[in-house]
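Take a look at the structure below.
A protein chain is absent from this complex, but the other protein chains hold their places.
Chains here go by letter, A and B, matching the order in which they are written, and residues are numbered from 1 within each.
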Amino acid sequence: MNWADTILQGILLGGLYALFAAGLSLVFGIMRLVNLAHGDLIVLAAYLILVLVDTLHLNPFVALVIAMPIMFGVGWLLQAYVLNRTLGPDILPPLLVTFGLSVVLQNGLLQAYSADSRRIPSGYLDTASISIGSLHAGVMPLLTFVSAVAVILILNRLLYATELGRAFRATSDDAVTAGLMGIQPHRTFAIATGIAMTIVAVAALYLGTRSNFDPTIGPARLIYAFEAVIMGGLGSLWGTLIGGIILGMAQTIGGAINPEWQILAGHIAFVLVLLFRPRGFFPRAVD
Amino acid sequence: MALLETHGLTAFYRDFQALFGVDVSLDAGETLAIVGANGAGKSTLMRSISGVLINGARQILFEGRPIGALAAPQVMALGIAMVPEGRKLFPSLSVEENLLIGRYGRTTKGPWSLETVYRLFPILKERRNNPGTALSGGQQQMVAIGRALMSNPRVLLCDELSLGLAPVVIRDIYAAFPAIRESGASIVVVEQDIGQAMKIADRLYCMMEGRVTLSGRPSELNRAAIHAAYFGADS
Partner (left out) sequence: MDGQTTIWRVETKTSASTAFAILAVLAIITGLAAPIYLPRAMLQDLFFILTMLALAQSWNLLAGYAGLVSVGQQAFVGLGAYVMFAGVVFLKLDPLIAILLGGIAAALLAIPAGIFAFRLQGAYFAIGTWVIAEIVRLLVAQWKMLGGGTGTSLPASATRHMQGVDLVHRLFGFRPAQAVDVICYWLALLLAVATIFMVYRLLRSRHGLALASVRDNQEAARAVGVDARRLKALVYLASAFVTGLVGALIYVQKARISPDAAFSVTDWTAYVIFIVVIGGIGTIEGPIVGVLVFFALQKLLADFGSIYLMVLGLIGIVIMLFAPQGLWGLFASRTGIQLLPVRRFLRGGPIKN
């Protein structure tokens, strides 16, 4: 086994997991809502991109540009008409409603697209790679990682340097007082979920171009996203990237030792982190 | 016509009735003080006007327009800003961001901006990059007032400004009020301290157990009458 290469692949895989996690982290940070359908929404977006690529014969990246506003709309509607009704001190309604949504999405996709594995064709990028010395990195994995960093940069900029970001943070702190400032919490939440779904579309592009997918793989993506968020520390987007990288490295190293251990190694890394650093690596001071 | 008035305002917390037909009116340019003991309904009145509590539409009128049933963001958009009880700064925002959030989504022109708020409370400019909650109680209260002013409100509601503050700090805060009045805002102040209220107010309402028990100009009211209206029994 080439250790340096394995670690590099792990880091790049971490970029994908950070993309899965960023939307989950954003939504949880703003409205303390954990969306159990997050993974299935990623799969939904992957099918959306696939359909755009197949029917309009678009380049997947062009399809992404179209899918992003559509997913924003999906997120906005979902939050405004369904999830906003579930918010409150009781954690049961949001959990059970999003769990129900997960089942509905999965089976809806099964009904529409069958259980067959699909893949978004990305042409020559599929196999293109860059080599430096003995290290080889696929262009798609590199693009995934760069996209994850870019998404986190943009999100941080949005949260900490715009009026909307201030409104997000203020609403997260205290929705009643935010209302006194003229902020409509439910509208703010709808925008936040819309943004999260835009990120989900980016994640879906890479999910769908790098490997096969089918309607049932959503829950596992939710779990990876969740593990990245928790390992990184709630409330920190850079922490989420680190969490994703740890997960990606654990999986590739585990997989290099024995292919059957790949997924298991990731989960075990997560359990170990949680046992020794219960609040993750970069917990936000205020929570 | 009064700028802001309530007519037979009632308010409930679930089964508990907190206001029993309150009539209050505020003229343009006026400063009103509302005094009363704990539980008199002063804060409920503020929460009703600001839209945190929803009331019958016609129970609260702003320029003759019914606003009782409007939610807080809509009331805010009409130009009624509130300094909530306990200051309620946003802990994850810096002092300056707390001020900026006060003019969220508003384009109204007016005398108040970061610059003029910093002129009113110079200490805030020094602390602008600190988290709002890292400040002393008095400074936090200044941020809360500044935050409300940033929307250039026509009516400024101040709920229990002096709560938990030292007398000398309270004096500093009230020292800013002449400037706020000059900027054109009408003010409603809720106070437990009758002396402070009489000093700054054009008119005064005294509340007890969810009702207005006395009102008038400070010059027309004597201490004994206020005392009776405040505590109930003429002890």
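Note that in this section a contact is a pair of C-beta atoms (placed from the backbone, for glycine too) under 8 Å apart; a residue touches a chain by one contact, two chains touch by 3 or more.
Values in this document were obtained by computation on a predicted structure and should not be read as measured data.
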### Query
For the unseen chain, which displayed partners does it touch in the full complex?
A
### Query
Which of these, A:Y17, A:F168 or A:F270, touches the one chain of the complex that we don't see?
A:F270
### Identified contact with the non-displayed chain, of A:A4, A:L96 or A:A150
A:L96
## Note on the structure
Contact residues on subunit A toward the hidden chain run 28, 32-34, 36, 82, 85-86, 91-97, 99-104, 106-108, 110-111, 219-220, 222-223, 226-227, 230, 260, 263-264, 267-268, 270-271, 274-275, 278
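Throughout what follows, only the chains that are shown with their structure count from here on.
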### Task
Please compute the C-alpha centroid of subunit A, do the same for subunit B, then give the distance between them in whole Å.
44
#### Entry: Of subunit A, residues touching subunit B in the complex
163, 166-167, 169-170, 172-174, 176-184, 286
### Touching residues on subunit B, where the partner in the complex is subunit A
50-52, 71-73, 76-77, 81-82, 84, 88, 90-93, 97, 100-102, 104-106, 147, 151
